[in-house]
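Yeah, one chain of the complex is gone here, protein chain that is, but the others are all in their spots.
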């Protein structure tokens, strides 16, 4: 078995037998339950080590920031689903989470990737130049700069300074926060107007500061939003809105005979 | 608008404008981010009030307990999905969460319902009798007693005493924990053998102790497991197992010509 | 292997090797592709035998009837998802299909179950009495009679007579259609007013006539609606409505400060 496992796949994640549960080398019952919070366990499961106190504060701030943002598309989808499949609340939560994709959450990881790319290019190109080149490319391709601009929050996303403040208080506003703030100045100069650093942009930098793998970043948004959707589902039971949203959607997009049938 | 909202649906959950985000009557930026943990925010969003310290400890213990239990069906599904749709990690997480249904997580809410039912019936029927009647019915219908028994953990689920200990330390092992322990004695007597109180049974009692609405209980399992699945997805990228699981499944269920074609 | 397969699980469904694909005892390439339609293959895969011409006509009529019904909740969900996850159209289709549950499609199988229950009880209770008892129970419990009544189509669902006509033309309006029509008279008498036989009610009877297993009935609605959702997704790309539906939903359920924060 050991040999076969040595070659083939294996898991470090978890295992249970008659009397114990192992999770990444720890005893779940005696070393984790009652000893760590959900947030610490999430970090442990994804990073393979327990976070320090400051990292926990920053991660909690990020998770709390993304949890709830009103009637987002994922909340609307979850409420419509709760009305259609009332017996299985996990279906409503999961369907809302499917919408946490490139459009509404991918920017966190994309902003983090941009900062890493700039950091890697700086020695050769020079920091300012590395930023200007990339921002210029995005602008000329009419692509958004990941982590910048917001449809609702103008001129500035109020969540961003708060997130950066929490990181500073935790002593974790390091080189990625510095890079993000320098990038912000370049973005404003290249665009000739102010584009706010949005909350997902700030989170991209903070996740790098606390050592979250890029691949986990969108998943963290998903976990955070899962919590927020529970609130929407409970409220939907008490104050139903799904049927009215559905009826209204027929007025938003009324039926029209197609030309070929005119 | 106010009038229309007075009759029609509304939301207390969240709202954002150019310069602020409101969440259930609080200012997200100034009152929540940096002030509360993910776990406190989850409680706040679902219960409408901030939890006390002891309630947070108990809730964290429950969330940590359910987060990870090795290669569960939801973990296997999430890993297979990650291999099929590598670009969209939220699809893998969401598909794993769809499996958190009546079979693998519903027992928490069902155990809580049973305890409430017994509590309501006790004054009229007498506590012992109320328990014996219901356990007897379940047994005669060959139905499981929600919250009792476990396929792997024998003779006892090691997570249960730890969860109850955390509740005692937090001063929150009240009447529902007492009911669960009395019920356990009745279950063993009626079945003529020992059935362990499993972790979801203990959580059903603890969720009642800390004031979680029944409707939120399965959703809490979903949120907790969402965190656990992130760990599986990161590991799947580093140590792929999906392809081997898929190939193996063809050996588990080999093709056989149907009789009509023989 | 044969022995192990004899005990353990196996599949009759499908298998492929280097040069051929077997499906339920047939050669996919030489016996199915080009020889049968999607509808015949669906019947074959679920019933284990090829349908007769009349059964195909009835099944096609049922599938065509359910495919498209305007902006249903599943169509709205699929359109919102297509806007959030534009890269993966299967996510939009699948999320719309998750909503084909007890509320919007379960009635087909529930109506079929009711007809079978009445058929089984008739010898002992008498047919009229068996119908009156069950309809009376549903009414006294304020439950809908599965397959009867419609929110939009009044006084009668225009799809029902057409579906029954197709069955008659195919010589397949047998005892289940007769039972449904007798049941309709009982329903009107018990309720003291006319409740239309709706399309899912008619389909419940027709699926029984053509030998569809009860367990497959909701799945057939899912397959049919999957086709309908493709049309919505293509239209959503050409004439986007998701963003407006989302914005409008915020007006349908405006934010209100919760009382505790007043």
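Order of writing sets the chain letters: A, B and C. Residues in each chain are counted from 1.
Operating definition for what follows: a contact is a pair of C-beta atoms (placed from the backbone, for glycine too) under 8 Å apart; a residue touches a chain by one contact, two chains touch by 3 or more.
The shown structure was predicted, so the numbers you read here are calculated from the model rather than taken from an experiment.
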Hidden partner chain, touching residue among A:9, A:54 or A:240: A:9
Touch with the omitted chain, as defined above, among A:123, A:192 or A:254: A:254
Options A:36, A:56, A:76 or A:91, residue touching the unrepresented chain: A:91
Chain C, residues in touch with the chain not shown (by the definition above): 8-21, 23-24, 28-30, 32-34, 36-39, 41-42, 45-46, 57, 60-61, 63-65, 67-71, 75, 88-91, 93-95, 97-102, 105, 152-154, 156, 158-159, 162-163, 165-166, 169, 213, 215-216, 218-220, 222-224, 226-235, 237, 239-241, 244
Footprint left on chain A by the chain that the document does not show: 1, 5, 8-15, 22, 24-26, 48-49, 85, 87-88, 91, 98, 252-258, 260-262
Positions on chain B where the hidden chain makes contact: 70-74, 76-77, 80-81, 83-88, 91, 94-95, 98-104, 239, 241-242, 244-246, 248-250, 252-253, 255
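Note that only the chains that are shown with their structure count from here on.
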Any chain that touches chain C and chain B: A
Innermost chain, where centres are averages of C-alpha coordinates: B
Euclidean distance of C-alpha centroids - chain B vs chain C, Å: 31
Rounded Å distance, chain A centre to chain B centre (Cα mean): 23
Whole-Å gap between the CA centroids of chain A and chain C: 37
Residues of chain B touching at least two other chains: 8-15, 24, 88, 91, 98
